[in-house]
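This part shows chain A:
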Amino acid sequence: MAISVRNLSVDYNLSHVTAHALRDISLEIGKGEILGLVGESGSGKSTVAFALMGLLANNAKVTSGTATIGGRSYDLTRRDATAPLRGRGMAMIFQDPMLSLNPVFTVGTQLCEVLRRRLPGGDRKAHVAMAEEALAKVKLSDPKRRMGQYPHELSGGMRQRVVIAMALLSEPVLLIADEPTTALDVTVEAQIMREIVSLRDRIGCAVLLITHSLGLVTEYCDRISVLYAGERLEHGTVKQVQQQPGHPYTRMLFDCEVAIDRQRAVNVTENRFTVIPGELPDPFRRPSGCIFNGRCDVSFDACATTVPDEFAVGDAADHGARCLLLAGS
Partner candidate 1 sequence: MGSFATLKRICSERDGRLGLVFTLVILIFAIVGPLVSPDPNLIDVKARFAPPGAAHLLGTDNLGRDLVARTSAGTRYALALAAMIVVISSVVGSLIGVVAAVAGPRIDRVITGVFDIVNAFPPLILAFALIALYGKGPITFVLLVTVVFIPQFGRMARARAQSLRSLSFIEAERMLAVHPATIVARHYLPNVAGPIIVLASMNLPVVIAFEASLSFLGFGVQPPKSSLGTLIKDGFVSINQSWWPIIAASLVLAIATLGATLLGEALRRVIDPKTTGAR
Partner candidate 2 sequence: MIKAQRTAAFIASRLVSVVLTIAGATLLLFLMMRLVPGDFASVMLGPRATPELRVQITQAMGLDRSIPEQLWLFFSRIATGDFGVDVVSNRPILDIVMDVIPNTLALAFSALALALLVGIPIGVIAALKPGSWLDSGLALLSISFITTPTLVVSVALFLVFAIGLHWLPVAGAGEPGDTIDQLRHLILPSVALALGWIGYISRLVRASLLDTLAELHVRTLRAYGVSEYRIVGLYSLKLALVPIVSILGIGLGELIGSSVVVEIIFARPGIGSLIFNSIAQRNYPIVQACVVFIVTFYIIANLMVDMINALLDPRIAAGRG
């Protein structure tokens, strides 16, 4: 595995109370693989990204976790443990391209800043040429002119391409894309995803794609991890999980997705959309037993008391889920 994360737990300290944002999350991503990390909003997906980057808010604390990136191991409980990797081994693409670039510096300046970090001592002219080349690679028209433009002169999709070019220039081992298309028009989504995939193809890095959209995961990812209220409930290859979801939550998530080609009733009120009833559990007080108990449609008595271990789903060794229903099989 190119990248692995072990037992990542993060707490948020809010005046007097502590919220457990993540509990014992583990992830593995192979070189050149794309791992989709899915979950509802509030499930802690972005916290995983920021904990890895060491960019958590001041009131957040990593209580356990190690990461292995590029053959070296990092103790994530140490603040800034992965700081040396920022811009050199790890790169990140953010959710809101409208806000993720500095409004008073040109695109070129901000791209060159990345190169300043990765190739210190290089000359400015070479950096400008490389930055222009990167803009061309992410298919931004007229790269020379774009270099001198300010972010407000570009559309959201174009700005996201600029951030992808930054990622490209830093040649990471691990690229984290945190909901890279959520803030963009649906029409731009596919283009941006294609640029991310082509970036992966170019440098062969591992990609952690954080999203709430199973559609994106099934279309672009090799593997999937399902996050719920700060816990990983299932992981496996996209194919395995799609064909045989091991956890009721995963199954219900897939049911929620409306397939485009699904038959629709003429009377729209007869169209049935599946929803998962109930709400996320209180982050300040984890219920005993299975975290999904209460919203689960197949739970039984033991679910309220026993925290399920991870069990293999089917025969595949790399497909597991934390559900007591799998205990006997």
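Please note the rule applied: a contact is a pair of C-beta atoms (placed from the backbone, for glycine too) under 8 Å apart; a residue touches a chain by one contact, two chains touch by 3 or more; residues count from 1.
Here is how the candidates were picked: all candidates are chains of the complex that A comes from, given by their letters.
Remember, it's a predicted structure, so these values are computed and weren't measured experimentally.
Novice: My understanding is that every option belongs to the complex but just one is in contact with chain A. Which one, out of 1 or 2?
Specialist: The candidate that touches chain A in this complex is 2.
Novice: In their complex, what parts of chain A are in touch with candidate 2?
Specialist: Per the touch definition, chain A meets candidate 2 at residues 53, 55, 83-88, 90-92, 94, 96, 99-105, 110, 113-114, 116-117, 150, 152-153, 163, 166, 170.
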